[in-house]
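The block underneath contains the structure these notes are about, expressed in structure tokens.
Here the complex is missing one protein chain, while the rest keep their positions.
Letters A and B name the chains as they come in the text, with residue numbers starting at 1 for each one.
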Amino acid sequence: MRLKCLLPVVIAGLAVAPASAQELTGTLKKIKETGQITLGYRDSSVPFSYLDGSQKPVGYAMDICHKIVDAVKADLKLDKLETRLNPVTSATRIPLIANGTVDLECGSTTNNADRQKQVGFTNTHFLTATRFVAKKASNVSKFEDLKGKTVVSTSGTTNIRQINEYNTEKKLGITILPAKDHAEAFLMVETGRAVAFVMDDVLLASLAAGSKDPGAYMISADALSKPEPYGIMLRKDDAPFKKVVDAATAAFYKSPEGKATYDKWFTKPIPPRDINLNLPMSEPLQKAFAQPSDSPDPAMY
Amino acid sequence: MNYNWNWGIFFDLSPEGTGTYADMLLSGLMWTIVTALCAWVIAFAIGSVVGVLRTLPSRAAQAVGNAYVELFRNVPLLVQMFLWFFVLPEVLPESWGTWLKQLPNAPFYTAVVCLGFFTASRVAEQVRAGIQALPRGQRMAGTALGLTTAQTYRYVLLPNAYRIILPPMTSEFLNNLKNTSVALTIGLLELTARARSMQEFSFQVFEAFTAATILYILINLVVVTVSGMLERRFAVPGR
């Protein structure tokens, strides 16, 4: 209902923003007025956004978000900018971005064309494909092997959608349980409630590495999707804010600091249990860091 | 409001390939109803036994009945769900645990058992209250007629008590029906869970939840109407 009266403001903002930075709109205006910015974090998206030993949210995406906060603070010439943290799940993150509860979602959210109808994404910070993790003992190695079995995936993810579509297309009769978050989903595999957990491979690798018995798990070689981009999520149709965020992330990814932050989380021991994921930066991601892009198209990378 | 309404979404195909979003919600409704009915059977059976135990002359029987009610009433339902689903298979002998976990539709069976035991504690309260609300003379009359305790309950006390407690039992049944939604945390695809998946797949938050809300109100109306008919049918004459 209010969209109609907002639209001219947004369009005016688009046109005027470069000329006069004084006329703030949308998220930037809100941040300036309240002196606060709210980051959405995840429970268990290791190593992007998760709770460390003292249950504080940390991770690669959190580091990127703190960089963005610094850039927003500088752009608005604020002396103080309070950062608030709000937990989100895969299922709640999009509505919570849309309804203004969080300003930036710092996690492992796949940037795709469908979601871009609802929310905005800044430059890609990771690329990952849909695979599954299973116990070696359960003797499943390919997606076809899951036929007639129970698998789990996290609700609200692109992965649960893909496995559903795959299941329908191939008529495999897989029972698909939705879990609240990645840790809960992994628990289902760990306790034998589900044979496999279908998710982005990087998250699966981190969860398996952090489990009680990392050697007991395997990750499928075949993937359900091409490597898809992850992006920090923000509200749609907020061009001035996106411009600041895009500029901040682009500068960060191109700088040596971007690579160093990546290495900190993917090639060195990380909290809470000092596990080293040993995932050096892939070539497509190196390219994406050299030429930052917010494209949702896997073919672009 | 910066939100794109799309009420036509219900007729779009869901990515699960089993039909439209409307079909998805209706299958959720079906699971909600089936789970509630199955759980109610357990709740009614155990609840009646426990309720009767609490009114028996035997101290030991009362203690067992009271312990049951206190145990199931003082732990949140969600915690009970987790205990049945995650903890029970781990503390059982390993082969039993494995068997339990590999049951097809495990979330459904777990939800039914968990809700059944939980609701039984509330049914027991009603049954006890119903029996105790009867004039003491009825029990005495039963004894005077030479009926055993079991016969007194079977032919005198329970038929009356159940009639009196029909209205509170209706509201317990409705609670039981609503409580099925807690089972979404263990993967039961009931109505609230389906509304949530529809929101995730289609991004139409408010349409999905509005539809679920309307469906819940409809089942409530149906249950209330049916129970009103039962109440008239079984009313104790003269009361």
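Everything that follows uses one rule, which is that a contact is a pair of C-beta atoms (placed from the backbone, for glycine too) under 8 Å apart; a residue touches a chain by one contact, two chains touch by 3 or more.
Operating definition for what follows: contacts and distances are computed from a predicted model.
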| query | So which of "Lactate utilization protein", "Cytochrome c oxidase subunit 1", "Glutamate/aspartate import permease protein GltK" or "Lipoprotein" is the UniProt name of the chain that got left out? | reply | "Glutamate/aspartate import permease protein GltK"
| request: Using the definition of touch stated at the top, determine which of B:V41, B:V79, B:L103 or B:V226 touches the missing chain. | output: B:V79
| task | Out of B:L13, B:A63, B:V87 or B:L145, point to the residue that touches the absent chain in the complete complex. | result | B:V87
| Positions on subunit B where the hidden chain makes contact | 1-3, 70-71, 73-80, 82-83, 86-87, 90-94, 174, 178-182, 184-185, 192, 195-196, 205-206, 209, 212-213, 216-217, 220
| field | Where the missing chain touches subunit A, by residue | value | 2, 6, 9, 26, 30, 34, 38, 43-44, 51, 54-55, 84, 86-89, 92, 95-96, 98-101, 180-181, 183-184, 186-187, 190-191, 211-212, 272
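Everything that follows uses one rule, which is that only the chains that are shown with their structure count from here on.
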| message | Report the inter-centroid distance (CA atoms only) between subunit A and subunit B in whole Å. | response | 38
| Where on subunit B is subunit A touching in the complex? | 1-3, 15-18, 85-86, 89-90, 97-98, 101-102, 104-107, 185, 187, 189, 193, 196-197, 199-201, 203, 205
| For subunit A, which residues are in contact with subunit B within the complex? | 1-3, 6, 90-91, 94-95, 98, 114-115, 117-118, 150, 152, 155-156, 160-161, 164-165, 167-169, 175, 177-180, 187-188, 191-193, 237
